[in-house]
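All protein chains but one are shown at their positions in the complex.
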Amino acid sequence: MKTIDDAVAASVPPPSGMHDDEALLRPRRRRSLMRRVLANWSVRIGGAVLLILILMAIFAPWLGTIDPQVMDPANGNLLPGTRAEFMTLAGDTFNHLYIMGSDSLGRDIWSRTLYGARISITVGLAVAMLAVFVGILIGLLAGYFRRLDGVIMRIMDGVMAIPGILFAISLVALFGGTLTTVIVAIAIPEIPRVARLLRSVVLTVREEPYVEAAIALDTPTWKVLLRHILPNAVAPLIIQGTFVCAAAILVEAILSFLGVGLPSEMATWGNIMADGRAQFNQYPHGVLLPGIFLSLTVLAVNIFGDGLRDVLDPKFNKRGGEA
Amino acid sequence: MTLQTTVASSVLSIDDLTISLPAGADRRHAVRHVSFDVAPGKVVCLVGESGSGKSVIAGAVMGLLPDEVRPLAGSIKLQGEELIGASSDKLRRLRGTSMAMVFQEPMTALNPVMTCGAQVDEMLSQHVAMTPALRKARILEIFRHVKLPDPERVFASYPHQLSGGQRQRIVIAIALILKPALLICDEPTTALDVTTQAEILRLILELQNEHGTAVLFITHDFGVVAEIADEVVVLQLGDMVEKGSKLDVLTKPREAYTRMLLGAVPELSAPQRPPLGDAAPLLDVRDLCKTYKTGSWPGRRRLVQAVRGISLSIRPGETLGIVGESGSGKSTVARCIARLIDPTSGDILSGGHSFARQDVKHLSALRRLVQVIFQDPYRSLNPRQTVGASIIEGPVNFGVPREQAWARAEELMTLVRLSPDALRRYPSEFSGGQRQRISIARALACEPKVLIADEAVSALDVSVQAQILDLLADIQQRLSIGILFITHDLRVASQICDRVIVMSQGEVVEQGEIKDVFFAPRHAYTKTLLAAAPGQGFSFGGTA
Partner (left out) sequence: MFVLLARRILATVPVLVIVALIVFLMLRLAPGDPAAVIVGNSGTSADIARVRAQLGLDASLPVQFAHWVGQLAHGNLGESYFMKMKVTDLIAQRIEPTVSLSALTLVITILLAIPLGVVAAWRHGGWLDRLLMGFSVLGFSIPSFVIGYLMIWAFALHWHWFPTQGYVRFNDGFWGWLHHLVLPAITLSIIYVALIARVTRAAVAEALTEDYIRTARAKGVSELRVLLRHALANAAIPIATVIGIGVALLIGGVVVTETVFAIPGLGQLTVDAVLSRDFPLIQAITLFFSVIYVIINLLVDLSYLVLDPRVRY
């Protein structure tokens, strides 16, 4: 007859003191955590590219840009690198270098791209923070309180069953295309992933002997959660947050590209590319150049996240974290 | 070379072997200048504590070492052929046909998605040319040989459908099916129950006798060594300390280290224990039951009775042991008493209060009374907080101000024979034995009347184990606390318990004083348990 003891005895790994190899191969000194994070090449490269992009976005007004929204139809569809006379509606003219060319309405793509970076990065960060915050709450409840677990996870499964882009599209279509609604619409499909990650961390850590010991020491539940369980979740959450940020930037671009995101006057990368669509066969720069910027940003965030994961939590993927 | 020479020469010949470790490890070499031989039909036991390098030697022979760990010097000869530097093809051909290995963990040694029959078949199809029908017949034959019940069924089943002991038999079957000249066993019975262990040891000896296999047996358990060894090699941190015949090494050890090790091995005896007063019991457990419901709709709901009506009591200064194999329910009893899980029925009384029925919020009083020391020293301390923070956690929960709690923690560190300065360090800076002492300090910080030690020394090396048992006895004497000592190791129980309860399948089989239960057992199960303990009747160490 199988009993619980049997199952427990079978599932607990052998006490570490017994394995020769472990005792021999365990290195003695480890550099401080921050040093190791900064020494990782993925973190360095991804972080550096991100930093440059953020700086470019912040200092956009000083980097050879003009107002991203002003149009000059006479200068439509100029190739990258053209210098031309720009005439504003008021009648003033000035000489301007179209670094990345212009779209069909004569708007400077370089300016639009740089200002668009502000929006994309803001959206990425905001979505990441929102999704992580809500995900933590849900994941904690589901992981620690058995009775809530079933219901909560079913709801999360339901949300996950609706493909993220469709969900975001529907929400934006229904609730309007403002910055807030776009952020919320993109965040909602990302929440289940974070919740599952946190829940899986809570479920595994809850079984650790030191958590049992804390309970035996009469530690109140909130303290057990805060002091013993949550610290294990910090690293995976940061990493997942990075990946959510990357996904959010992509989704926002897709939404704008399809015409269901932020209003088309706003210069977001998706909008720029949507505008360039019609002329693509003749003037591909309108889509490809902003596209490269977008890809570079998302790539940098993903590489950064990969680096963080390798240093902070190599078992990330096993916990159910997803890039 | 005459036939006589080949027969008499060793199967395995290790000469001045030195194996390096990668940079950043505890030391430069895993093993240094180790030499010994294993002759056909003989069992050589490689003994040592954790970190001694015994598993590395096994890995080196089989050619299964990770890339960073490499033999630097010396030679390993298998039937005259040099293994160091041999091509991977050659090594692969030798594995299974000339040398085979049995590992420690039977639960994870087999591929979960292949049938057992297929896994044994793989060994055959890799090395010999036989038709499938012939292979199957051979496999069934060896299944019978290793005493597996119902070989046909086992052939078609998956590993998760078999018990640990049965899986280990399959691993042995895989190892021996091609009748290799050398069998290496790396702690093959450590993870098994003592009765299963006895069976497996017997099996290995039988098979060895039949085929004249040379056996290199790695273990840390001197009882097992006494049971099966012909020769013994003692390792300490990679150095060969002593080697010789079993009788020489175990009864007339030459080196101090060997003597120290043997001195630490607990004997199955009933030492004189300090007399107990007549005080009222600290803890009185009556008819405790724990039933689990498993299975979910629409399958049948099964009731598993982990604990069926156990009663016990502990007086001040008394150590009560609960012994049993895995699945006996002993851990469940401990956790019910500590109210880490809820008992289904029965009562837990102390100082007039009943604790069995109270819901979780009112258990503070019990927590001050009963504290637990857990089995795994590497997982029972929160790695992210200092050792001091862990120790003061209990008192702070009970309302003691921090400075006072910290002062008390310093006292306790001295009591458990560690430096009070170490309070600001993290658990990763301590060894297993030291961490277990910290756990004891943490438990004592709550000023409990009863300590529950749930296999608290099972994960420790034998020398460290002796120190911890000594410490517990010392503390008990000073503080007059009661100890509930859960273990599967009868020898350890006999050393520190006053009374003992033997459990099997959730029930109490026998209980009483050590001298009665262990030396005049009445129940058949107790007798089986005692008979299975390896190396009995062997007195270790001899003269100091």
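To keep things simple, chains are lettered A and B as they appear, and every chain counts its residues starting from 1.
The working rule: a contact is a pair of C-beta atoms (placed from the backbone, for glycine too) under 8 Å apart; a residue touches a chain by one contact, two chains touch by 3 or more.
Worth saying up front: this structure is predicted, and the values here are computed from it rather than measured.
From the set B:11, B:44, B:94 or B:445, the residue in touch with the chain omitted from the display is B:94, counting the whole complex. Summary of contacts with the chain left out: across B:27, B:70 or B:127, the touching residue is B:127.
With the whole complex as reference, residues 62, 64, 91-97, 100-101, 103, 105, 108-114, 122-123, 126-127, 158, 160-161, 171, 174, 298-299 of subunit B touch the missing chain. Looking at subunit A, the residues touching the absent chain are 154-155, 157-167, 169-171, 173-176, 246, 250, 253-254, 257-260, 273, 280-281, 284, 287-288, 291-292, 294-295, 298-299, 301-303, 306, 317-318, 322-323.
The definition used in the following text is that only the chains that are shown with their structure count from here on.
Averaging C-alpha coordinates per chain places the centre of subunit A 46 Å away from that of subunit B. Of all the residues in subunit A, the ones that touch subunit B in their complex are 1-6, 8-10, 12, 14-21, 23-29, 208-210, 212-220, 223, 227-228, 231-232.
On subunit B, the positions that touch subunit A within their shared complex are 21-22, 24-27, 30, 50-56, 59, 68-69, 104-105, 107, 164, 187, 190-191, 220, 292, 304-306, 326-332, 338, 340, 363-364, 367-368, 371-372, 374-385, 390, 393-394, 397-398, 432, 439, 442, 446, 458-461, 505-506.
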